[in-house]
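To start, I am sharing the structure in question, which I have written as structure tokens.
Apart from one protein chain that is not included, each protein chain of the complex appears where it belongs.
In order of appearance the chains are A, B and C, and numbering begins at 1 in each one.
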Amino acid sequence: MESLEAFRQRARAWLADNLPRLPPDAEPWNAMRVAPGDADRARTLQKTLFDAGFAGLCFPEEYGGRGLPREYQAVFTEESRPYEMPLLFNTPTLTIIAPTILDMGTEEQKRRHLPAMIRGDELWVQFMSEPSGGSDLAGVITSAAFDGANYVLNGSKIWSSYASFSDYAICLARTDWDAVKHRGLTMFMMKIHQPGITVNRIRQSDGNVEFCQEFFDDLAVPPEHVIGKVNDGWTVAQRLLFHERSATGGSSPYASGTAGRRREDIDDLVRLARAAGRADDPHIRDLLAEVHVLQTVQGQTAERVVAGIAAEALPATAGALLRLFTGLNGLRRNDIAIEIANTDAVAWDARTSDGDAGKAYVFRQAWCLGGGSTEMQRNIISERVLGMPREPAADRGIPFKDVRRNAPIK
Amino acid sequence: MESLEAFRQRARAWLADNLPRLPPDAEPWNAMRVAPGDADRARTLQKTLFDAGFAGLCFPEEYGGRGLPREYQAVFTEESRPYEMPLLFNTPTLTIIAPTILDMGTEEQKRRHLPAMIRGDELWVQFMSEPSGGSDLAGVITSAAFDGANYVLNGSKIWSSYASFSDYAICLARTDWDAVKHRGLTMFMMKIHQPGITVNRIRQSDGNVEFCQEFFDDLAVPPEHVIGKVNDGWTVAQRLLFHERSATGGSSPYASGTAGRRREDIDDLVRLARAAGRADDPHIRDLLAEVHVLQTVQGQTAERVVAGIAAEALPATAGALLRLFTGLNGLRRNDIAIEIANTDAVAWDARTSDGDAGKAYVFRQAWCLGGGSTEMQRNIISERVLGMPREPAADRGIPFKDVRRNAPIK
Amino acid sequence: MDFDLTEEQQLFADTSRRFLADECDLDVVRSLAETGAGFPGAWWRRAAALGWLSLLVDEDAGGLGLGSEGVLYLGIVAEEMGRMVSPGPLLPCSVVAATLSRSGTGEQRSTTLPPLLAGEETACWCFAEGGRSWSADAVTMEAERVAGGYRLRGEKSPVEAAAGARHLLVTVRCNGQLTQFLVPADAAGVSIEPLEGLDLVRPFARVRFDEVEVGEASLVGAEGAAAEDVERQIQMGLAVCCAESAGAVARVFEFTLEWAFERYSFGRPLASYQALKHRFADMKTYLEGCHATTSAALHAIAGGAGDSALLARVAKAFIGDFAPGIIQDCVQMHGGIGVTWDHDIHLYLRRVATNRVMLGTPREHRAGIADLMAL
Partner (left out) sequence: MDFDLTEEQQLFADTSRRFLADECDLDVVRSLAETGAGFPGAWWRRAAALGWLSLLVDEDAGGLGLGSEGVLYLGIVAEEMGRMVSPGPLLPCSVVAATLSRSGTGEQRSTTLPPLLAGEETACWCFAEGGRSWSADAVTMEAERVAGGYRLRGEKSPVEAAAGARHLLVTVRCNGQLTQFLVPADAAGVSIEPLEGLDLVRPFARVRFDEVEVGEASLVGAEGAAAEDVERQIQMGLAVCCAESAGAVARVFEFTLEWAFERYSFGRPLASYQALKHRFADMKTYLEGCHATTSAALHAIAGGAGDSALLARVAKAFIGDFAPGIIQDCVQMHGGIGVTWDHDIHLYLRRVATNRVMLGTPREHRAGIADLMAL
């Protein structure tokens, strides 16, 4: 195997020659501000990586990857920072769905879809949450009834980022209403753009349009599109959630670039402070340094937790620590941004400002909701990392059809 | 009835003529720093108030009080601020135990003890918490067995402030082990200094000695010293807890002076800032103002909650809001004090400083534990003010003797 | 809302709440936001007919003559408007009306006030000069004495409800001393540039005064003698801001509490989870704090108490620190739906986050408090 250092040099040279360098004042990539046109651009960039052998570094070679240890991806990611990268492919396609299929899919599913993702042909989304669901992911009421030939899906999913311009989805639905909650679920895969699926885009509280809601009307899915076993979809979902925690916590080895700012990068806040004429104010400098401290320690903690899981000193669920840390840091960052921006956060001249500090504040809780709420992370940490007793649930041991739940919400 | 304003003038004049004025730089009275010798001084001062008709203003006249509306006590308390007052009588004697006996005692008990408290003859304490008990006050395991003539008590109580130099106690003990937890309790009253009771003083984490622990060895208590009904002690305890919340939250009408600093008084922190040479630092000024804001709003909230309870717009349990507010403010105040004091909080010259900021920080959580933990207050607020479902308890509906509990701790 | 309103106050509150529910519910607010229409003029005139703009005005100037009690009624209106994230320039119009009633010339009182009180015209108050200058000390804009009057030059921002206002009450300095002028919005040299805003129905603008000449008759009060009026205006503004935020938070807490009872997760209502229950307990505690400190500020102003300057700033600092956080916690309780455009909660969050900054952030007020206490 090529040495890490040799790999670094080769990656550095290739990146300089082949990928567009970002301008130094480029806004950090923001997963919340993806436009439909960005998808094609990402497909092209991912293909460029793939053709040069820099895509899917940690995926097995037989499925289109390079079979390298995670350090190689970390090095490549680090080197790639100055360049435009196909970040849209990171989450959920490469960091969440691909490893889930790798863990749980059939050989046919892996051969068919993993290379397609890695070479930029398929963008995927998750159809997991439902409008009536809340934190209880296993409480899905989208129904999948077997008609002898196909599973026929009816129901609705929500919070699926990018569905309107993606290609495939992984979807959890209920196949047995007489079983207890977790035992009647099945995971499916499906093309998004087909009859039987309607995709609506949802406007966020900050005014951006990003999330989607989908409606299934007698959507037929063939049995070979089941991932894992029928009625064992919760096992698949748990793998998926594990990969999601790794991804959102920053410890996934499958990301081919960073999906956020460099951890110590507080340039956007520094710009905000300068725009407000307050960069020399000791109070503002204190706040800027605080963000730097929190983001630095967040990154350091991610490295520690990854090492701990690898050394089996921490359980795999310890990824929840990172999700919680990231979520709480996000809140503090938003609070500090509005303190720095002051009036610019709430009334701004459109020619010189975009009011982002204020808008981000309106959307602040997304840091603590996306990828599983901080409350769920705290449950996971206390129950599955620290081993504390589980919360009493009123839905254990009874058929799901008899469980008290929320009415479907349109 | 004398007008409030006339009363104020009369009180002001009498106070100026009869009570020692505190020096302007006197340390605020600190319930945590009471020495045994303070008790006699308090008895004398309380007697002075009583003789002039300024004691027990809101207690009924037939029990030694003056039968005045709460505004009169508020006015007197306000006027009394510059003077040395018998603050030791406030809590628990006058604000907690006296009103509990007033609500629940026999006529004989009221006539015997209320006037004695009001005229400064009897200092009382509560024997409620137990070493093995925690937040579950009803889980007492001090046993009171009826031997045909008397109740014979065995067990231990803890956290009883001032027991070593007080006169009487009110004590919750278990009289029926076959009943469910709340149904087997009885409230007693007793002289403290008698055979069968051993009082040990407990050293606090900050180094001060204040709390006590008591041990009962076959202590005989006659039936006429039961307060309320046998096995109905929990009803009495709930009244007592109600008065305790009022007292610690600052809404009791029975206090004859304030037991803490004036709410907007941040003089001690200002002195700390000056000693550290930081009184002009904008950061320190910001922190001082923050304490002022929090303490002011705490007082305003106390007034609002009292008015709300009086108007029946809030349930009586809303006193828990004040306990929670006070507790959280206490934490913040301690944190700010160590930030202001800086090195003076952790290494100080004994000739110029007493290191109080640091010591108080070590004892900080007492703000959130004394008078019921903040967790219990939050339970009360959510369940009994907001009406949310109660926590599942594993001790409901089963004989207390079968409940899983902590072993007695010595 | 106070627990001990008088019967008149309770009646007034009920009328105000019903009026808003009937004529300006959140669907109306949303449609105003979409169209950028500001507020419906006819609706504002009907609000004025309820007396909303006449609360601080003497009877002989066409007001209700409530005296110093008027501010308590103003607090009630503001709280109700907060509960419905209402549009409408209550704060600036009230401030201008109160000052004209108190210190305006006969002409100003007889000509300017009536259409203002009737809701037919609006006015704004030009005070801050860029961010972080919500104190009288920070006013630097000068009015220069010229023949027959004054010449104004400078810039005020952000100014609430400047666009569409008929009159601008401008706080400036003459020879270093605070002075106020009532300037027609269409005076030569006045230009108003709208700003983008977080609050979807509360517009702010930058107002430029480019050699604006006004006559002596434009003075409000004597030259150099506006300090007391300005402080009153500040206190009034702070109290209105606080009452509005308290109302907004109270409403959000109400519907979030309902949600927690109705919403099931794992077969149990959200309201049964201890971690959530405890957060509701914290929210409730600080919500009561918001009401309490607002009420204390309003009563201090109404009673002409010596500490009203301090108490108004205490209230603004406290509410600025706690109110937005309570709403954010409520967003969290709602989960994903709480960060969608279609859920009303962001309208409240936008209002309260805006109020946190306008007329001064908590930190700025704490600096003022330290000054007032001579720390």
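Please note the rule applied: a contact is a pair of C-beta atoms (placed from the backbone, for glycine too) under 8 Å apart; a residue touches a chain by one contact, two chains touch by 3 or more.
Since the structure is predicted, the reported quantities are computational estimates derived from the model, not experimental observations.
Although it is not drawn here, the omitted chain touches the following shown chains in the complete assembly: A, B, C. Of A:Asp40, A:Asp178 or A:Glu303, it is A:Glu303 that touches the chain left out of the display. The chain not shown here touches subunit A at positions 270, 279, 282, 285-286, 288-290, 292-294, 296-298, 300-301, 303-305, 307-308, 310-311, 313-314, 320-321, 324-325, 328, 375, 377-379, 381-383, 385-386, 388-389, 391. Against the chain not shown here, subunit B presents residues 129, 131, 134-136, 139, 158-159, 202-207, 211, 276, 278, 283, 331, 338-339, 342-350, 353, 355, 358-359, 361-366, 368-369, 373-375, 378, 391-395, 403-406, 409.
Against the chain not shown here, subunit C presents residues 273-275, 277-278.
Going forward, only the chains that are shown with their structure count from here on.
In terms of their C-alpha centroids, the spacing between subunit A and subunit B amounts to 52 Å.
The distance from the centre of subunit B to the centre of subunit C, each centre being the mean of the chain's C-alpha atoms, comes to 41 Å.
Those residues of subunit B in touch with two or more other chains are numbered 282, 286. Multi-chain contact residues of subunit C (touching two or more other chains) are listed as 363.
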